[in-house]
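Working notes for the structure below.
Every protein chain but one is kept in place in this view of the complex.
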Amino acid sequence: MNVFNPSSINFAWLPILPLVAVAGGAIAVLLVGVRLQDEESEGLGFLALVSLLAAFILTLFTLGQNTLAFGGALATDDYSAFFELIIIAVAALTVGMSLQYVADAALAGAEFYGLVLFAAFGMMLMAAAGDLIIIFLGLETMSIAVYALAGFERRDPRSNEAAIKYFLLGAFSTGFLLYGIALVYGATGTIRLEPIRAALTSGLAANPLLLLGLGMMLIGFGFKVAAVPFHMWTPDAYEGAPTPVTAFMAVGVKLAAFAGFLRIFLVHLGPVSARWTMVLWVLAVLTMTIGNVNALVQTSIKRMLAYSAIAHAGYVMVGMAAAPAPSAGGAILYYLLGYAFASLGAFALVIALERARETHGLIADYRGLARTNPGLAAAMALFMLSLAGVPPLAGFVGKFYVFSAALSSGLVWLVIIAVLNSVISAYYYIGVIVAMYMQEGRIEVEQMSARPALLISIAVAVAGTVIIGIFPQPPMNASVNAFASAVGRPAIHATALLP
Amino acid sequence: MTTPIGYFMALSAVLFAIGVAGMLIRRNVIVMFMSIELMLNAVNLAFVALGRRVGSMDGQVIVFFVMTVAAAEAAVGLAIIISLFRSRETLNADELNLLRW
Amino acid sequence: MTQSFPALGLIVLFPALGLLFNLFWGQRAGRPAVSFVAPAMIFLSFAVALWGLARLLALPAGSALGFTLWRWIEAGPFHADIALRFDALSAVMTLVVTGVGAVIHVYSVGYMADDEDYARYFTYMNLFELAMLVLVLADNLLLMFIGWEGVGLCSYLLIAFWYGNPQFAYSGRKAFIVNRIGDAGFILGILVIVGALAANGVWTLTFAGMHAHAVLLRPVAVSAGLLLFLGATGKSAQIPLYVWLPDAMVGPTPVSALIHAATMVTAGVYMIARLNFLFTLGPEAMRVVAIIGALTSFFAATVAIVQSDIKRVLAYSTISQIGYMMLGVGVGAFAAGIFHLMTHAFFKGLLFLCAGSVIHALGGEQDMNRMGGLRHKLPTTWVTMLVATLAISGVPPFAGFFSKDLILESAYTSGHIWLWLLGVITAGLTAFYMFRLLFMTFHGQSRVAPDTAHHVHESPPVMTIPLIVLAVLSAVGGLVGLPNGVLWGDAFKRFLAPVVEGTAARALTHPETIGAVGAILSAIAIAAALIGITLAWVLYLRNPDLPETLAERMRGLYRIVARKYYVDEIYDLIITRPLFWGSTYVLQRGVDSLVIDGIVDGTGFTVEESGEGLRKLETGNVQHYAFVYLLGVLMIAAYYIYLVMR
Amino acid sequence: MGGIWLTALTFVPLLGAFAVLMQTEDRAIWRSAFVFSLIPLLISLYLFAAFDPHDGGYQFVEAYGWIPQFGISYHLGMDGISLFLVILTAILISLSILYSGGGDIEMRPREFCFFILLLETGLLGALLAVDLFLFYVFWEVMLVPMYFLIGIWGHGRKIYATFKFVLFTMLGSLLMLVAILYLVGAARAHLGYLTFDLPQLYHVPLTRTEARWLFAGFAIAFAIKVPMWPVHTWLPDAHTEAPTAGSVILAGVMLKMGTYGFLRFAIPLFPEAAIEATPLFMALAVIGIIYGALVAMVQPDLKRLVAYSSVSHLGFVMLGIFALDPQGVEGAIYQMLNHGLSTGGLFLLVGMIYLRRHTREISEFGGLWKSVPVYAAIFMVVMLSSIGLPGLNGFVGEFLILLGTFLGTAWWWFAAIAVAGIILGALYMLYAYERVMWGPITKAVNEGLPDLNRREVAVMVPLIVLMVLMGLYPRPLLSRMEPSVTVLLSRVHAAEAQDNRSPQKTGLQLAAHSRSQR
Partner (left out) sequence: MPLWLFTFLAVIAIVGAFGVILQRSPVHCLLALALTLVDVGVLFVGLGAVTLGFLQIIIYVGAIMVLFLFVIWLLNLQSEAKPNGHLALKFFGSIGAAALAAELSVFFFSAQPISRVTSTPSGYGSVEDLARMLFSDYLVAFEVTSILLLAALAGAIALARRVPGAALLRAPAEIQRAARPGSTVR
């Protein structure tokens, strides 16, 4: 019975510094917040931004070194860095667009920003996780924070309702995810990802426990990324939650969920991809189709965006169904990047306009926006077009890569279905543009200059959507290398990537 | 003679299913939440049993974490329920339909 | 051999200049300038044409003058130039077109004197001259087609010159569309020819070139011939496409004289004569041409008998006379056809101008029932018209006699007895209705409306001089073609021969007929004419009420003939209406709106409805959500069970 | 490397678009927009002069890596096929800006000019791109501004029209995207590296089935754009509701993108499949010719009539393209230009009269010649060009197409049917003209209509001059097309030589043959 000896742990500071920064920021915000009134919450926002900035910079340092820290608990590779950077950016943008909102709604700033940071912490953890339990914990941290955020607008019954629905179903699916983890653990005897892959490659791919666990985890993640039929919570939660939170859910949560999803399935369950691509094929079709067709008939902008978020998850799953293709991973990462900017931007627009007056956030309310505020209208149009996948915007290039990956692994029909879905989606995305540009109506927008943070967030989103669309090379390299690093392959040369 | 692990797994499966059923058939949000706790426990049982089978402690450690998570969830969940009750004066799942379509 | 003669360019250049002048400066320059420039240009062309003729005569027979302006179309090996060719045939045509044209231009100066759109009128006229000259001077089929459609355009514009009247506008369109139908045939004919030549690696459309490779055309001669002849029926108002010409009479009378009598409508004959080497390779085609020609001439003559509108009578007589020409070229007597074309240009142009003068005098009256006894009031017009009438009736020694006689003779000697017979009868009819026209207009007692009666006056010299010029031509113009053996006998034919009776043609044409047979034939023709004249005299001068009684007697027949055999109505019924009806209700409302758009919108609708349906699944009840979730779980689990069990 | 001419050509309008956004005062907006549309015109004219008429390949080529790791390059080039479409685009855009500035567009001129210039960039880019990816990008880019033009400045059921337009086109182009990706995949399997570069994709070995499917993928996209019957129904709506400038560009240039696509991509990439599909496409083309003409004949709305006439004219173009012999293809290209001029002109004229009367109902007019003679005269000329009167541009194209069809294919009798289209063309046009311009003036409002003003005349004159010039002296154009067309057809023949299933391609083979002698 040897005594416990700390030196037996290989202790690496660098990988956890970004996490520490974020968590520290959260705690700081909470502590400072105790002394502040809700009205003066901007300060806290900036504090949060500072910590995020710090985390961002620290993450940059972790680039390039692909190590497993803490006995494999944390995987510090470009993959995690890639997602962490995006997540931090997303969180920062969320904070940015919340500043005014929180102040106007007189929400409890300390808790709000604190929770955003906690959620970000959880997300980063999911991206960096090296074993199942860390992923689980990260996911829970994120979820719990987001449950709370969803119900944050306590005076709005819809907010409570969104929170409770999200919470109940979330906890429900946590059960399934856990069960899945349990079974995989039972089948492989470990919860570290690397050994699991090793175990798989050494046979036992047919183990029923493994298969069931695989299925259960698939369900758990399917819920988080809002894949049909585990998507039902999405529209309600998105619509009810305070809009900045919605944005955070639609982008941050989805990204983090995919970060874990991809790392587990594409990277470490890759050897048995034959066992799950079929399921993803079906899920992708369902998700895209139902998402788009539903979005088609929505009249509330937030609900419409919710369904569009579902549909986009579907496109990503098209990429996942193409797992055998070497290019799939990079394509998906790039797609998520493009999606993040456009979607965030759209929600930022929603915030800008919904604060303009007491609107129900109907698409119809956007009529005539092109008159009253051409700038905003143009930005919104840009995001819509990017989401619809019109070149040369990011959305198009993403679709382009994902489809080509799918084709290269022979999923012609899946791609055609996806393409038809894109046509459907064009219909409702353009519906927004029609409302803004081609229909009469008067929506007054309060002076944007009064809300610099929001304005900057929108600007960033626009820049991102356009730039990574026109110069897809650097981000594409980044995502390719990121995925390669996760697989542990040296950065494959790109020509190996497309079909 | 000792009980095969399979039985424990079966039991966990049954409990899990009952939990699911509770989630589906009970109107009261709190009771639904309880059913979820039930599911989590079924999973815990599975963890311990499987851990026993592979002969490693990991299962138990995970259960430890799951308990923590359960506690955290309980805290937030109940808080949500409270604020919900404040604004809506009901915990009946049927009446939570402001958001639909 | 062809000799380059750049001056040919001038022939078409002058009308072009006139066109531009009238188009852009006509309004500002004022009437005097216009009335000088427009005819002057045509006279200049005429002069150049004479010069060209002189050059041509100087050259050995069968040679031609040519001038290539520029390479027009070239795609792959196919190419066509914008080039002019001035040989015997085109020489005759050019002289007719410019000569008669010039005269009529002068006449127009008087006739249109008080029309507000003076400049526009002469713009069109010059444009017409230009197009017509391109048509006759073209050295290849494609360029000819430019002129071919160009003249069609001009007739369209000029028929509808007084566009204010919807009826006129309609007639104009009708003319163009009917011509277009013919032109379609023309184009296809060109395609067939090119195809046949290209199949042997020959890429040419020049008449010389085609003539040189005529052998290659043998397989397609009939089809190509018939297709081109379809074009001719449109342009030259033959059955079945003649319907536009009578309506075309609503245009200004000089237009009717120039375009719808003298020149344009004879283009079909010219074209066939031009392509004689092709037609002679396809005897069937020739026969069709001849038969159609004969039938048309007879049929039109019958209609002409009962018309009361002076210009309509002339219109139908034009159709009838062109029928003669077709008969001529159809039986292989191309020279005869062209000969009649020329004489016809003289006397028919003259007839129209006279009619114009009458109408002018009566202030626009065209109904012969309101004329009569005008010969004292309009002496010049009467005399000239008499000459023209004698000419068309084929009374020697006037122009018409020789040409018509030549045609009939050729018909007979080439063995088409029945066609010859038909021709003879038609000759009688022609004489009859022409003299009917003459009598009803100038003789008997005046039926002129009293208010117009008192200011009826002879036309100004600017109009009468052209009458006289043409009258002279109609009188003596036939002498260039005296029967064989008489004096310079058959000079005209000999002049044309190298062009129109090339190697291939000679085989088919009749042996030179002995004078005796020719004399008999001529006698019969003359007899027919005289009978017709006497009949007309009896009916319309001796006892003018007889026609009515006759009409009463055979009312049914009379109505049918008077209504022009209801051809227009039939066409309208079986072609026009179904077309419009079908387009509206079947294509537009049916296929487009119902079927295609139905499918399109239907798809959208379906998608949207299913959306509405799916939407309802979002009941807002958490437990429903959880249930759907559970279903998903069961599915996936089931899939994996399947994997395990397998 | 041909300098930066093509890049300048393509992106000057974009520059202009943003320059226009800077402007505030209306006159300044229009002026700068016009200037910026003139620059590409001048450049394209220079290129016309500098174009080497004996070279069938791409000229003024620019090729730089864009996304090298995916074999996507920024590769622009111009050959005899695209040269004239480029010039046409430049001309029509300038003219429509010039026209729109004259009071047609009162509302939000800044955005209007912005979108028009953006559109020009898209169009020119699509015409010059030699890289499939680049092409696709421009292809989509040109869709968006057009969609705004219709939707914002349109009339009537503009929204419906817009949606129909976008969804139709997008469906097609996305299928094309799939085809492109698949093709590139196949290319990689063959070449071993990744490329979207058109010339390199020519020689990708495909199984017959693959080729058929891929050809279908491309062909559908292009056929919708053309539009061929029966996917044409978006066109009348789009045209009718679009603002005048929109219709002009849509009809004048955008439809050509479809036909151009066939020439540049669909046919040379999959010659065997194209040859197989010839009867189908010729049949559709002929149906389009007759159908469009008949439906146009019964339209009560002048603009709609012109729109349907486009269906008929483009039918001719498709007929010529699938004749697959020099006459047919050159005729088709020529007919694209003619259609751009004549139909563009007609739309402008309709717009002018709409500006005066705010209606396009034919029954509303009558006897206009009396009140607006100049307008009527110009209308007459443009109409004649549109119905292919010999001596004007229209005839050259139509004749060559018919000739090509007759010579080049075993289905020569399609030419015979198509000729009926010429008759009907005259019918509906003259019928409309008669009702609008001739007859007595029925409506008092039409009495005092102002005739065309200087600006409007200035808009029309260049078109008419071109019509006459191109009618009488088409040679400089045809001779520049010839080499490129030869190159194109030699590919087709090569493919055809492999499987000789069309026995009597008389004219075609002889054409190729006799050229080889020259």
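When the chains are written out, they are named A, B, C and D in that same order, and each has its own residue count from 1.
Simple rule for what comes next: contacts are C-beta pairs under 8 Å (C-beta built on N, C-alpha and C of every residue); 3 or more make two chains touch, one makes a residue touch a chain.
If you're wondering where the values come from, they're calculated on a predicted model, not measured in any experiment.
Contact with the chain not shown here comes from a single listed residue; of A:Pro18, A:Gly45 or A:Gly151, that residue is A:Gly151.
Across A:Phe46, A:Phe70 or A:Phe471, the residue that sits in touch with the chain not pictured is A:Phe70. Within chain A, the residues in touch with the undisplayed chain are 1, 4, 6, 8-9, 16, 23, 26-27, 30, 38, 70-71, 73-74, 106, 108, 111-112, 114-115, 118-119, 121-122, 125, 133-134, 137-138, 140-141, 144-145, 147-149, 151-158, 163, 186, 207-209, 211-212, 297-300, 360, 362-364, 367, 427-428, 431, 434-435, 439. Although one chain is not displayed, its contacts with chain C can still be listed: residues 623-624, 627, 630-631, 633-634, 637-638, 640-641, 644-645. Where chain B meets the omitted chain, the residues involved are 1-11, 13-22, 24-28, 30-31, 33-35, 37-38, 41, 44-45, 48-49, 51-55, 57-61, 63-65, 67-76, 78-83, 85-88, 91-92, 94, 98, 101.
Note that only the chains that are shown with their structure count from here on.
Chain contacts: chain D has residues 167 touching two or more partner chains.
For chain B, residues that reach two or more other chains under the stated contact definition are 20, 23, 32, 96, 98-100. Of all residues in chain C, those touching chain A in their complex are 604, 607-608, 610-612, 614-615, 617-618, 620, 622, 624-626, 628-629, 631-633, 636-637, 639-640, 643-644.
Every residue of chain B that touches chain C in the complex is listed here, in rising order: 20, 23-25, 32, 93-94, 96-101. Interface of chain A with chain C (complex): residues 164-165, 168-169, 172-173, 176, 206, 208, 211-212, 214-216, 218-219, 222-223, 228-230, 232-233, 235-236, 275, 278-279, 290, 293-294, 296-298, 424, 427.
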